[in-house]
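== chain A ==
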Amino acid sequence: MSRYEIRIGGFGGQGVVTMAVVLGETLSLIEKKFVVQTQSYGPEARGGASKSEIVVGDVEIDYPKVMEPDVFIALSRAAYLAYIKGLKENGVLIIDEDLVEIEGDLPNGVKVYKIPATRIAEQEVGSKQATNVVMLGVLCAITKIVTNEGLVQRIEERWPRFKESNLKALELGLKAGEAALAGQ
Partner candidate 1 sequence: MPERIMFTMGDIASAEGALSAGCKYFGGYPITPATEIAEWMALRMPEVGGSFVQYEDEIASITSVIGASWTGVKSMTATSGPGVSLMLEAIGLAVMTETPLVLVNIMRGGPSTGQPTRGQQGDVMQAKWGSHGDYQIIALTPASVQEMFDQTVQAFNLSERYRVPVFVLADETVGHMRERLVIPDEKDLKIEYRKLATGDPADFLPFKPDDDLIPPMALLGSKYQFYATGLTHDYRGYPTDKEDVQLELVARLNNKILHNADKIIDLERFMLDDAEIAVVAYGTPSRSARKAIKEAREAGIKAGMLRLKTVWPFPEDALADLASEVKHIIVAEQNFGQVYYMVKAAAAPTPIHLMAKPAGMPQLPHEILDKIREIDSL
Partner candidate 2 sequence: MTTTPPILKHPMLKYIREDRMPAIYCPGCSIGIVTQMIARAIDNLGLDFSKVVIVSGIGCTGRTSGYFKTGTIHTTHGRAVAFAEGVKVANPELEVIVVSGDGDIAAIGGNHLIHACRRNIDLTIVCINNNIYGMTGGQFGPTTEHGRFSQTSPRPIGNPEYPFNLVQLAASSGATFVARWTATQARRATASIEKGIAKKGLSFIEVVGACPTAFGRMNRLGDGLDMHRHFLKVAEIQNGLPPHEAEFDYDRRIVCGEFVNIEKDEYTAVLKQMQEKLRK
């Protein structure tokens, strides 16, 4: 794998940056991949559409930003509309089905996965704040870009006090991702 690009979009407060950082930490520190993580800043990151990105590879990453994402995870309509452009042909689109609808034409061959991530976080984990970790589980199941073991290890290291709820969110996300994959 020379270069694989992931884009995550949502509104401020959904944890899109944390999601990319945890993913980056896992890929870089545990799975020993080459990783660059970038994100939007400023007023853009506070409300409206906010995004964070990961480029991962087995060789050193030259250009650090996402150009044509292999995966786009959309957690809000504004982010979907702002960042859908550029999604690679035959790429993967993961949306929170309660917050985003497919609008406009998608590039050829894009596979769409609809996951009620926020609902899962709120109703089954007990906190909307866990949405981003649910989505990490979904991403892991659908793309296999990161291992579940790696994410579990990183979550345990990073949030020792909130380990349980986050591991539960990850597990639920993984299951939802697997179900969505089976349904394709």
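Quick note on selection: all candidates are chains of the complex that A comes from, given by their letters.
In this section, a contact is a pair of C-beta atoms (placed from the backbone, for glycine too) under 8 Å apart; a residue touches a chain by one contact, two chains touch by 3 or more; residues count from 1.
Computed from a prediction, not measured in an experiment: that's the story for all the values here.
Trainee: Sticking to the defined contact criterion, which numbered candidate from 1 or 2 is in contact with chain A in this complex?
Mentor: 1
Trainee: Considering only the defined contacts, which chain A positions touch candidate 1 in the complex?
Mentor: Residue list for chain A touching candidate 1: 21, 24-25, 28-29, 34-42, 44-45, 61-65, 67.
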